[in-house]
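Once you've had a glance at the structure underneath, I'll fire off some questions.
Only one protein chain is missing from this complex, and each of the others stays in its spot.
Chain lettering (A and B) follows the sequence in which the chains are written, and residue indices restart at 1 in each chain.
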Amino acid sequence: MPTVTMTVNGMERSGTVEGRTLLVDFLREHLGLTGTHVGCDTSQCGACVVHVNGTSVKSCTCLAVQADGADVTTIEGLANGADLHPMQEAFREHHGLQCGFCTPGMVMSAVDLANRDSDPSEHDVREWLEGNLCRCTGYHNIVKAVQAGARAMGGGS
Amino acid sequence: MSGNGTGIGASVKRKEDTRFLTGRGRYTDDINLPGQLYGYILRSGMAHAKIGTVHTDAAKAAPGVHAVFTGRDMEGVGGIPTGWEITNKDGSKMVEPGHPALATDKVRYVGDCVAIVVAETAEQAKSAANLIDVEREELPAVASIEAAEADGAPLVFDEAPGNVCYDWEVGDKAATDAAFDAADHVVSIYVVNNRLIPNAIEPRAAIANYDPATGDYTLYTTSQNPHLVRLLLGAFVLGLPEHKLRIVAPDVGGGFGSKIPHYAEEAILTWTAGQLGRPVKWTCERLDAFKSDTHGRDHISTAKLALDADGHFLGLHVSTKANLGAYLSTFATCVPTYLYGILFAGPYTTPAVYCEVKSFFTNTVPVDALRGAGRPEATYLLERLVDKAAVELGMDRVEIRRKNFIREFPYQTPVALQYDQGDYDATLDLALEASDWAGFEGRRAEAAARGKCRGIGISTFIEACGIAPSAVVGSLGARAGLYESGSVRVHPTGSVSVFTGTHSHGQGHETTFAQIVSDMLGVDFDAVDVVHGDSAKIPFGMGTYGSRSLAVGGTAIYLAVEKVIEKGKKIAAHLLEASAEDIEFENGSFTVAGTDRSKTLGEVALTAYVPHNYPEGLEPGLEETAFYDPLNFTFPAGTHIAEVEVDPETGEVELVAVTGADDVGRIINPMIVDGQLHGGLAHGIGQALLEECRYQEDGQLETGSYMNYTMPRAADLPSFNINHNTTLCTHNPLGAKGVGEVGSIGVPPAVINAVIDALRPLGVDDMSMPATSQRVWQAIQRANG
Partner (left out) sequence: MNDFTYHAPTSLDDAVAALRGAEGGTLIAGGQSLLPIMKLNLAAPTDVVSLAGVAGLDGITDDGDSVTVGAMCTHAQVAGSATVQGRIPALAAMADGIGDAQVRNAGTIGGSLAHNDPAADYPAACVALGATIVTDRREIGADDYFQGMFMTALEDDEIITAVRFPVPSRAAYAKFANPASKYAVAGVMVADGPAGVRVAVTGASGDGVFRMAEMESALGDSFGAEAVAGMGVSSHGLLSDTAADADYRAHLVTVMAKRAVEACG
């Protein structure tokens, strides 16, 4: 069985996986990083979004072996100790989450947008979030949070 | 009540957010127990079939497999019960067939549980399930109400002739008929309330464990009401006493009604763990969730409204057929009856109302509560009908509503409910103003210049929430009480643990309830923690649904706090050498009235736990529990206005504005309340424009994944314009009514009324949900002849 090594949230992590092991399963089952969630089987809900080499991808649609050697950031790696990342803080401030299940993917997706655009319009945010489903919030406060978070990030994470 | 800072009325940031935002939430699938095995549920791929032998030898021999169990193995275990018995028009009881957890002689829907495979890994269990050979004889299926009621239709259950579960009525039929006889106008409508799939983003999951040393069972499950699961699973299915069965519903990723029912999988897992003596974990895949989470809505109705020459409503007659699916889920039977028929007065003074509901078994997923549960179906029908009446009588859509509003309270409706309080003019005026209703024609003209058809629609509605008074629902067939419990434990140094029988799966109870307790006791907000979701920690609970948590659960906590204060007064009086009657409690201090002599809550609490100097005869400790059984339902109400633009070339409907003016009673946390409104609106808009569960005639689910079941996305929705006008509920001390279902109840008819308004110039006068681009385009083609 293949061995993979990747940098996860700044730490080098290795594991023996099957070829078919998905990145999300490696993170959740092998590394215990259960903040990344699985909400569907068809690559659409976005609860599993993480960053691989700095861009957001769906970790349910990525093999662990494909991420061998990559730099992976999950929701657990975003905050700086007790200080929330500006995007996390914006979600808290604007009530951009309710049940919290879509939230890790939503935040990771939002950070990717903010890295590209420090002042996205409401329209841009709504279009960007096509790959992230939320059933609780009606997106209203998520959109506000992403805009505020992007401005707070000032164009970089 | 203080009203600012962290108290009642303040938009306090949520306690639960830090863990959710940092990936430290603890959802059921995040939990792993030592020695855990994985279960995979083999489901029926046929909608209706006789089952012969289920050959499991090959699966049992597959790598990693520990056990395979079928319905035969579980024989002798009780079936999955339903919670509400409906009485027919003729006084007989509804047909209530059995629901084996694992199918025995027959499967009745695509998704029905056939076997469980338990293996070392989830992949092994799933692979082995492919090796199970089920001897089946396919039977013709009935996958819709129309098919179920057809002459000679195949029977889902032999004991249910015509596939009818019940034939129920509410209201005075003779008085209603008389109203129609006296009417100047009669307006009729036919509406379908589209079937929906709930789709909480967290799929269902469960882990069951059995400890042979103690005989204790523990089930972690994605539930909105762990105690209800314990009651049903323990008492009715497995025959386990409550003290041997612990149910934990940890962080739960949304429910919307789909996590109310006690599901077969919970019974299968728990029973299997007992058989194997090891923990067994199951996580539902999304594709299986589509065909196993209870579905919602699915009504076909005809209705007629009798009016006098001036447009006053004289009578309403509703005939509804409801699809209950293949088995009776926990609240399935009350949703189309006591959560539906009793809503038909709406906010109007209609003196005579009659509603009859015939419900059917079909070879489809069981139908149960979904955000709003019965009340969206009633509101949609009524508000579509009122709009149609306005058009047919040539009246203004707003004025016909205003003309018929209830203005005197309490108001006894002709369909059982008594509204305690409300101000429907106020929310209507607020919504008209906030939406610039008066300026709409200008916007319509501007859109027309761009080739778009713009329309505006309105819905004025009422809900019955805060379920429910136990004696009332008991007399109507409910098999459980619907009170709530709350416990408040003041610790020796003055911090507080609050235990509630409600369950938070997004609603923010940890914050809202802490605000109430912190405000009432005058303790720091951060010194109050709210505990929920564990039957081993909470005295009892009925859970969260029907917008009941604050009105019922919050009130129980309120009453428990009052008891704490009363006891504290006795302790303080002793310490201050005064009479308890002379002690006042404010801002966390017990003070002898008219003096500056006082003791803090912390001092009193410490005394309660270190009772060296203590009132004679008083029990030590400072912990109180209250059970609150509501006196009545609560009646949130409001007005929703939707504005759409239709592209006549493609039929696409763009929702350009949504305005809500809502009366949800006392608002504890405005930020959370608005968030609940947003979510409900999105759900209602999803029903109106996007979501539709479709079955093929053979019972195969046509919309079985996110590839063809349209979930609302961010780009499908506008930002919402939310407004409040509050009247207080008169029969609970918080004045709370409820907010979680408002949007899904109020907005669908506003959206469809707007679509019809947009299309009327093209000759279209009807539209069914969801108003997809194809449906709109086809309607335009038909109108064009």
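Simple rule for what comes next: a contact is a pair of C-beta atoms (placed from the backbone, for glycine too) under 8 Å apart; a residue touches a chain by one contact, two chains touch by 3 or more.
On a predicted model such as this, the values are computed, not experimentally measured, just so you know.
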According to the contact rule at the top, which chains on display are touched by the left-out chain? A, B
Using the definition of touch stated at the top, determine which of B:Thr6, B:Asn209 or B:Thr772 touches the missing chain. B:Thr772
Given that one chain is not shown, which residue among A:Ser56, A:Thr73, A:Gln98 or A:Asn141 touches it? A:Ser56
Contact residues on chain A toward the hidden chain run 2, 18-20, 22, 41-44, 46, 49, 55-58, 60-63, 65-66, 68, 109, 112-113, 128, 130-132
Extract the touching residues of chain B with respect to the undisplayed chain. 123, 287, 649-651, 690, 692, 694, 702-703, 706-711, 716, 772-774, 777-778
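Keep in mind that, in the parts below, only the chains that are shown with their structure count from here on.
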If you look only at chain B, which of its residues touch chain A in the complex? 13-14, 16-27, 29-30, 123, 199-203, 251-254, 256, 283, 285-287, 505-508, 671-672, 674-675, 678-683, 705-707, 711-715, 717, 719-720, 743
Give the list of chain A residues in touch with chain B in this complex. 20, 28, 33-42, 44-45, 47, 74-76, 78-79, 84, 88, 91-93, 95, 97-104, 107, 122, 125-127, 129-130, 132-143
